[in-house]
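Not every chain of the complex is shown here; the ones you see sit where they belong.
Order as written gives the chain letters A and B; numbering starts at 1 within each chain.
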Amino acid sequence: MDNGSVLFGAAYYPETWPESERETDIAMMKKAGMNVMRIGEFAWHKCEPEPGRYDFSWLHRVVDDLAANGIKTILGTPPATPPRWFLKAHPEAAILHPNGQREPHGGRRHCCSNNSAYRKESEKIIRQLGKEFGSDPNVIGWQLDNELYSGDCVCDECEKKFHLYLQKMFTTIDELNKAWNNEIFSQAYSSFDDIPMPVSGWQNPHLRQAWRAFTHDSDIEFIHMQRDILKEYTDAPIGTDMMPLNGVGYEKMCEPLDVVMFNHYNDESTLPDLPFWFDYLRTVAGSRPFWNTETATSWNGNNQMDQIVKPAGFCRVNSWLPIALGGKANLYWLWRQHWAAHELVHGAVIYANGRPLPMFDEIQQIAAEFKKAESFLNETEVSTQIAMNFTSLAWQMFEVQPTVRGLSYYPALMDYFYRPIEQLGIRTDVIGVKKDLSGYKVLISPLVMSLEDENLGEHIEEWVKNGGTWIAGPMTDIRTAAGTHFTDRALGRLERMTGASLLAAMPDSGRYVRSQWKDNSPFSANIWQEVYSVADGAEPLTEVCGDYKSLNGGTVLQKCRYGKGTVWLLGTFPSCADWQKLIVRVCEENGIKVSKKAGSVCVIPRKGKDRKGLILIETAHRPASYELAEPMTDILTGIEYQNTVELNPYDVLILEKQR
Amino acid sequence: MDNGSVLFGAAYYPETWPESERETDIAMMKKAGMNVMRIGEFAWHKCEPEPGRYDFSWLHRVVDDLAANGIKTILGTPPATPPRWFLKAHPEAAILHPNGQREPHGGRRHCCSNNSAYRKESEKIIRQLGKEFGSDPNVIGWQLDNELYSGDCVCDECEKKFHLYLQKMFTTIDELNKAWNNEIFSQAYSSFDDIPMPVSGWQNPHLRQAWRAFTHDSDIEFIHMQRDILKEYTDAPIGTDMMPLNGVGYEKMCEPLDVVMFNHYNDESTLPDLPFWFDYLRTVAGSRPFWNTETATSWNGNNQMDQIVKPAGFCRVNSWLPIALGGKANLYWLWRQHWAAHELVHGAVIYANGRPLPMFDEIQQIAAEFKKAESFLNETEVSTQIAMNFTSLAWQMFEVQPTVRGLSYYPALMDYFYRPIEQLGIRTDVIGVKKDLSGYKVLISPLVMSLEDENLGEHIEEWVKNGGTWIAGPMTDIRTAAGTHFTDRALGRLERMTGASLLAAMPDSGRYVRSQWKDNSPFSANIWQEVYSVADGAEPLTEVCGDYKSLNGGTVLQKCRYGKGTVWLLGTFPSCADWQKLIVRVCEENGIKVSKKAGSVCVIPRKGKDRKGLILIETAHRPASYELAEPMTDILTGIEYQNTVELNPYDVLILEKQR
């Protein structure tokens, strides 16, 4: 394996197999073309069968055997599954559910990451691992823990830490009472110790928001602790493998880490939406690499057996997407079907009996293709001019204080804003709150309830002032950081910046607050209506024409000037067609070319110092086409394309412009 | 505000706003045309920030400021939200759920109304409030607590009180065992202390019925305690604002109160059914007033955001219905959107930022119209000749011992019996068990499982004997008061009164026990079949013609004589058309005129000593029409109508006959 190669491998659980099986496994790994295995994440008991008695010899043999066959190791730390002896000695370390039940031993993540004994034991095993393998050249990366989301533990330590957390946030209880309007319902507290963990009953959304932030920060603290220990022993890159669940903050979590890791099990139907996450991970990672640490070769077989076999070609597209979109690794879960215990029927690379699954030949092909495209991938980067905001705080606010029944953050952002742009074939960065905006021409910020998030509002305003084009809304800038309404104005800064005035904000699917384009053609305004007066000098694109006379003359979409830049003030959820109409105009105005395209093609422009190309990936298992601006050659097949490229279902084309 | 004016206002929470905002609020209230605010129901902490330290100065200023601007106050007592210091001192006062969890602080109604400490503290704050404001002339009414439904608390005090309650009901445990057939399943108890609170497991329905009665009576006792304290200090009318949930007894609850209060959040789709509740409240109130204390200006925005914006005109119809149907007040929840905390996005009159919602101009119109119609409303009353029973005991019996899967009391009564009559444009009183029947020509009693409820059976029988027309059934008179079958007869009194004999009672949707009208046209007999023999001298209207030969010759609808009166014996749930056919015939026989009508118009005849008229309200947002018997003039517009009145969607016509 050379340094620039794509990491290609799987999760391997040698602790559950006799050593005699290793030969078979390694032979098959080599046959599959893999160069890395992810090992050890749940093997605490095998490494420390009794408290303080460590045995890493077996693990050394695994790492060495793999290395001898050209396969490197990513080593996991095992706090997700403490051994039975730990919970026996510390029953209070098990997660305490609000109903009084303790999470039992037997699965994963049953311990509270705030528990001191658990933290202490975790530190010890991680330190030992670091000592043993920190300088092993065959361990090329470290994975901290596994998919850490603590959820709602209500143990004493959580409670104490939550109170300290609030005290740190507000200093005095009066400040807290004031910030959350605690005279409502006579909620006011006389000390921080009075505050309940808001996991049952009908609770103040600002309290719930603080609780959610606290639980996320507890998880983050636990991971960072693990990182700090390992850093004493290794120079290999360290990351933690996450899923994009519950609004846990990727940016904050990964800040001190060396590599951004991501696990996903997207199905056939959600595959076309998968680029969203890699567009996000790429910006979170910045100059660091990002790795796709888990995905299925075919079906996810958790205890519910949610999925079934995918079409041939799915595995290839699913494996190419992270790499094409900027990632440096793709690993499957799992190498070999477990011969027993949980997740018995999960898809894998080989069966428990050692025979290959039917997608094995596809996997061999992927390995070969990654090699073939290696220099192009290493010498180019994904190139974008547009960004869309995606923030943890917005996710949390949508959770704790719904504005419209059933409206969730990620699905709304995907369905109404990201997917229509992806369907246009326009590559977009998805960015958090800290990303520097200077490289972008256009920023799209729907559903960012509060701009009081890490100075996001200030940064955007400054960037617009200097010439940026900002599409703001709907539901953007309508709350303080704590999630309250503004009382001295309707919005944080948008009224001031645009000169428009918010006339009404209401849940309505365009039934009674209807809109039309200025040429009287219908404009589909869904879910929520923020109706604004038309600002001086602004160009209203639509007008309100519904039942409520006081709103007529207002608009849910206008183009306003601010400094050298532009603010598109959007107050509703347009239909796909209406939103695409707006995006195409904004692109035109900003010199961003939109090519002709049919079907579901993920379009990935890549540019380097000397090379330039375009990756096209069909994601919906249907024929599609894309209009090339200039002739290009497919690195994988050598075929030259020009004008309209016709794609077959699940085609992957790595097109490079002739040098 | 003059004494005969309609009370028009909203719920106002000054405890959650800086005093500096009051000026803005009051200016907007006056602009809206409001004359009353409902204040204080959750402000316990603001009035008693520490145990025993009272501060009412802020509240006096609110009441005085409002009064100075012509706005009166309805003052609430605050037991719904005890301050944190109370629960801290008395954690045992929190509701104990069957699963062992305590209801947490942070929402509303988290204390058990049977808890002694809670009662004691509630008494103290109410007494203080009474002393402070009992003689304040600007406090024109008192609201006790807020929407009190304790549900299933299983704390020690509830258990003890339940045992005492049963002891009072049965005197000896043997009586109880006998009444509930406790040899079944070896349930028999040897003492009252043995009896479980039947909130989990599979429990005897008679025990569950007693438990439900106990929890309702506990709530009623708690409210009456509050009333008794206030009566020491005030002459202003006292009520408690309820929702019609869980069969809680409106009649019993309101017995010692001065005003009947009602909260509702009906949606567009349920608006046509809303008159039911005012037809009921009017009879519960009798000579007392009833007030609509809560409704939304547009959307209900509880923590699930259940609703969206309504069409323009909805607010007006929704506000007119209680008044047209006999009420004296209509108040919105809430005046101004909360700037923070729970229910952040609920519809209101003005936004948190002080700007009006889009239905503000509609609200101004309503205020003006109430003034315009004031003398007509004051000098006339709603006039009816028909009554329909609606009883708490029937509701409870449907809950604790279902006779047909999924059949609930209120929906069944509405769908099959009330709505078809409302659609005919016939005004009906909805009455409980204590209402005097002497003024009615026709009484309709479906689903009254037991007539052993406050002598209801005796009263009806006497009234029929003297000439009344009674439509009895289905599912009426089939149980004892305790909810058991009769064993010495099939029915309590209906067989004896009519001479008909019950051949079978069975759950069947007319599939195998079919019926037809006597002319062989199909009669739609749904859900449940009580087949009777035809009584001597009775007129059977339908005949059974299904699979079961032993039932043929029987009928589910016959007209029987009793004394000077008539009993229509009905054994099934007819379709809307069949039920309307019957009702029209009964009206004809009783000299009750049924006008021609199309669409969804609520028709409200009003009569006074010297004046007479008809209010017509379109409730379904569709065109409709109504055939006038004589020319009338709309008080609101001055337009004169005769013959067919065409109504536009959400029209409100206050028609008066020329004097």
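Everything below uses one rule, namely that a contact is a pair of C-beta atoms (placed from the backbone, for glycine too) under 8 Å apart; a residue touches a chain by one contact, two chains touch by 3 or more.
What you see is a predicted model; the values in this text were computed from it and never measured.
Each chain in view is the same protein; 2 are placed here, and the whole complex, as held in this structure file, contains 3 copies.
The criterion applied here is as follows: only the chains that are shown with their structure count from here on.
Chain A and chain B have Cα centroids separated by 50 Å. Chain A meets chain B in the complex at residues 98-100, 179-190, 194, 196, 198, 200-207, 401-405, 482-490, 502-509, 511-513, 529, 547-551.
Listed in rising order, the residues of chain B touching chain A in the complex are 13, 15-16, 21, 42-46, 49-50, 78, 81-85, 88, 99-101, 103-108, 110, 298-299, 301, 303-313, 337-342, 344-345, 351-361.
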